[in-house]
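Yeah, one chain of the complex is gone here, protein chain that is, but the others are all in their spots.
So that you can tell them apart, the chains are marked A and B in the order they are listed, and the count of residues begins at 1 in each.
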Amino acid sequence: MSIRTRLLQAAAIAGLIPLAAPAFAGDITFWTWRQEDRAAYTELFNDFTKLNPDIHVKFESFAAENYNTIASTALAAGRGGDVLQARAYGGLEVFAKTGYYLPLDTTNVPELANLPAEALAAETLRADGRVYALPYASQTLGLFINKDVFAKAGLTPPETFDELLTVGKALKEKGITPIANGTATAWMDEVFAGIFTAPFLGPDFVADILAGRATFADPRYVAALGKLLELKDLMPQGYTGIDYPTGQQLFLSGRAAIFAGGSFEIANFRKQNPKINMDFVAPLAATKGGARYVAKFFDGGYAVNAKSPNQADALKLVRFMGTKAYGDKFAALLGNISPIKGVTLEDPLLSKVATLNAVSIPYIMAVYFRFDTPTGSELLSGGVQKMFAGNITPAQIGADVTAGISRYYEPFQKK
Amino acid sequence: MRSVSPLWLAFLLAPAALTMLVFVAWPLLGAFRYAFFDFNGLATAGFAGLHNFTDVLFEPPWSAWTFQALRHNIVVFAALMIVQNGLAYLIAFALLKALPGHRLHQVIVFLPVVLSAVIVGFLWKLLLHPLFGVVNALLAAIHIQGPPWLGDAETALPSIILANLWHWTGFPALIFLAAMQRIPAETLEAARLDGATDGVLLRRIIWPLVAPAATIIFTLTFIGSFNWFELPYVMAGLSGAPGGATDVLGLYFYRTAFGSVSSGLQDFGHGSALAVLMFAFLAAVSSVALRLLRRREVDIG
Partner (left out) sequence: MKADRLSAGLIQALLLLNALFMLTPIAVMGLSAFKTNAELFASPMALPEAFSLDNLRTIFRETSFLLYLGNSVLITAASVAVLLVFATMASYAMARYAFRGRETLLLLFLAGLMVPLKLAIIPLFVQLDWLGLIDSRPGLVLVYVAMGLPSAIFILTGFLRALPGELEEAARIEGASEARVLWQIMLPLARPALIIAGIQNAVPIWNDFFFPLVFLTTDRLKTLPQGLTVFMGEFNTDWGVLFAGLTLSALPITLCYILLSKQFIAGLTQGAVK
């Protein structure tokens, strides 16, 4: 048999294979970009199936950087998971305003009452004031400290920005990289900037931005960005080429002492290095004894596909995801703070994060400037990356961010 | 050549013509139409006139991004034209000599060509890693501290070009080789008897005779460098890290149309406007260039 005949046979078989295996009744799919959470969700879904023996949930995950493309293309075609993990704020609106998600209220999901207003606001479409997803986690940005590394070096973790500079120098002399983060992954640069500018920007600055009294070209903001450059010496060698996973690895292996990140790292860090002795603290203070503000935001929610043929089952799952039992287990398995009222946080680190949340400011770009293009997030992260890798000044970042946002943000247009 | 019944002709031509119509011509028209609309999320929301075009061309920050990306595509094109095609020409000449082992060398130089850009991109990203990358380990062996190749604004784009060079050099090399092998042996022999060195041979004798192959290679290089997507996508990410230093039109288009990780939003209107502009640019430049190159073939041939 010639190669050609064989190829033709293969083609014939390809054409005959049915396009989609018929789904079993009672099977629903859950779509997410959290590829690393498969095990935890499998366990949570098993609990659900115990309560609803006729419904099985299938976990389908996609690379985070392609999730938007994949989900939007699938939803546009009337396909996609029955329940989908949704972003918050502007990222939610793109999907919600096109009618891809089912609006939720206390009649179809009574469990919405278990959630605080602040969390529901993050999953609300501003145009119609309706909720489109059940929020699953709040995230807090701060510093991870490898306690063993500090102990071995005989040093105490810094509390102020200036202490960081001196402690960092001492760590470096002992051959330890003080800060694990590099700047190669763009979205982490917004996190990095958020954490290390926090000492110099308080709630007053956020209020001024929202009231239109200040822009991002404000001297306070520019000076805070300038402070980031002082950290260059404390970052890993070749930090502009160090991406997010490499930074994590440096911290986990004890080669670096501090990792600037979010509470979303906790579970992953524990899984990768169960022996790690770490702490999570609020970003630094400007002066000794000064306030230390964590930046807080809501991560996303669980939405129901408006065109799902299994909507009743999908709603059952989302209702289950709004119960305290789910919240408890979600927090325990994934190390994230569930916003559901009364959730117990077994993990001491997690309950510490919850207490840190008492002194918080909103993670400004994510919460307020991700609704239109160009988003504040892409402007800021691009600017910070450029500042570290190239040669633009903090003042230029401030001006670029302000100019970009002013395209749609009226308070800036008058300036 | 004969004429046959129209029915038989239609039967032969219809499948190909229909496929092209439905999957190439119609979508292209669609891309053109979308560029004139505003989008609300993923649905059209009213006629936009020319403003999607004027936005990406003249309104900051889009205009700055557009021209930065275009500039990078031009750099990539120039680098590949000179370095990749130059190297390919020399390798082809070396292979033409048919020295012992030349067949093996032919297979080796072409090996990376068959790999996917995704594999090549990931591989080079790991090779260029600042902490455990082989490139910096080799440099350290001769006491040079290598830069974080993909992290520095100066070295990031050249690094991706290097990966492209590794991936693709074999392709123009073997096209040049095939063209060189068509040159009658007597022509080369006669030139040698006249005392022509290899250098003279390469510049004066072979170069004009492989002009048609050069036309093809130049055109493919042009189209390839302005459609660059997979390699920078894998190696530098959708935002063209660091800070847009590796942003090219392909990435910029994708990011605008589909949004990036968590910070960007889908924007089909501006995305389509970019696509139309890129298409017009590619079509215009390549048709002019083809005409010029063909004339050159006649002139020097």
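In this text, a contact is a pair of C-beta atoms (placed from the backbone, for glycine too) under 8 Å apart; a residue touches a chain by one contact, two chains touch by 3 or more.
These numbers were taken from a predicted model, which means no experiment stands behind them.
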Which listed residue (A:T215, A:Q248, A:S338 or A:Q385) would be found touching the missing chain in the intact complex? A:Q248
By the document's definition of touch, the residue of A:N52, A:T73 or A:Q396 touching the omitted chain is A:T73
Contact residues on subunit B toward the hidden chain run 1-4, 6, 8-9, 11-13, 15-17, 19-20, 22-24, 26-31, 33-34, 90-91, 94-95, 97, 99, 101-102, 105-119, 122-124, 126-127, 131-134, 137-138, 166, 170-171, 174-175, 178-179, 198, 212-213, 216-217, 220, 223, 227, 229-230, 234, 250, 253, 257, 268, 271-272, 275-276, 278-279, 282-283, 286
In the full complex, subunit A touches the hidden chain through residues 4, 7-8, 10-11, 13-15, 17, 19-21, 35-36, 60, 62-66, 69-70, 73-74, 76-77, 79-80, 245-246, 248-249, 252-253, 272
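Everything below uses one rule, namely that only the chains that are shown with their structure count from here on.
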Which positions of subunit A touch subunit B when the two form their complex? 64-65, 68-69, 72, 75-76, 87, 90-91, 93-95, 97-98, 100, 182-187, 190, 236-242, 246, 250, 365, 370, 372-375, 377-379, 381-392, 400, 403-404, 407
Of all residues in subunit B, which touch subunit A in the complex? 40-43, 59-62, 128-131, 147-153, 156, 237-239, 241-245, 256, 258-267, 270
